[in-house]
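Below is one structure, written out as structure tokens; comments come after it.
Note that this complex is displayed minus one protein chain, with the remaining chains in position.
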């Protein structure tokens, strides 16, 4: 059994900016970079996503947000200092950092980050949000914020945002 | 540190009905309202989504369902009275309602709903489903139902459904 993880290789790396059109359909993808500061931290991306959507002349469509990292999930919740502390504590209780994991054991794994907890926590939150665009803006409820959880930082993280729609 | 949550403001509110076309592509979005009856309750939306899809002349495409509320998640499961009771008990065990949460503490939070449990439970289930449409109907397995969990009711809840495809 290999101690290594399978690598995902594209023929060409993802371009920072990509676009296509067909009839009135516009597709545009871009890469966002986020610098995180702590091992576990929640970041609010809502304004950045809203600004991205407003830059294009797309009235109705969808916008996909994709985290490029296994330990950097995406989710929706309220953004409030108190609730963020509750979320952090909940993740730490649900998945203990110091339990025994094969992924953290050099006899079974060549990963030296000791981050099995980060992988398990991220798996519960997910890596993708597909939001609707309507009237030229993202569709979100009053208290809904587009959040990312750094679970194995600090690091520079990438995410890809793609808008797909018609004007 | 603020006790308040960040508000998400669009320039214009989401319209109840929005549509766009480009070439043969049709996009149509609508708002559904669901009245819930209990604090914690699972609701089957499958028939309503199927009827929505059948109203349009769209043969192949996608349909996005988006909950407009942080404490009202969307997920797929079997719809059976016994299993729904198991789901409810599981959510209550995994996230205790009466644990100590900063979000429920007036010293740290201006939220008076005492609903930290609802926020944490919803985060695990997610707020969006993007289903495929093929042959003019939603693609679902025999036992798959489109479900929403009311986790802080009873309330009137909104969700937005958007179909995107070609005839």
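Chains: A and B, in written order; residue numbering restarts at 1 for each.
The rule is short, and it goes like this: a residue touches a chain if its C-beta (ideal position, glycine included) is under 8 Å from a C-beta of that chain, and two chains touch if they have at least 3 such contacts.
Just so you know, these numbers come straight off a predicted model, no measurement behind them.
In the complete complex, the hidden chain is touched by one of A:76, A:120 or A:133, namely A:120. Of the candidate positions B:41, B:78 or B:105, contact with the unshown chain belongs to B:78. Contact residues of chain A toward the unshown chain are 1-8, 10-12, 14-15, 18-25, 27, 29, 62, 64, 66-70, 94-95, 101-103, 105, 108-109, 111, 116, 119-120, 122-124, 126-128, 130, 158, 160, 162, 164. Although one chain is not displayed, chain B still touches it through residues 22-25, 44, 46, 59-62, 75-83, 85-87, 90, 94, 124-126, 129-132, 134-135, 137-145, 165-167.
Note that only the chains that are shown with their structure count from here on.
Our note on geometry: chain A versus chain B, Cα centroid distance of 20 Å, whole angstroms.
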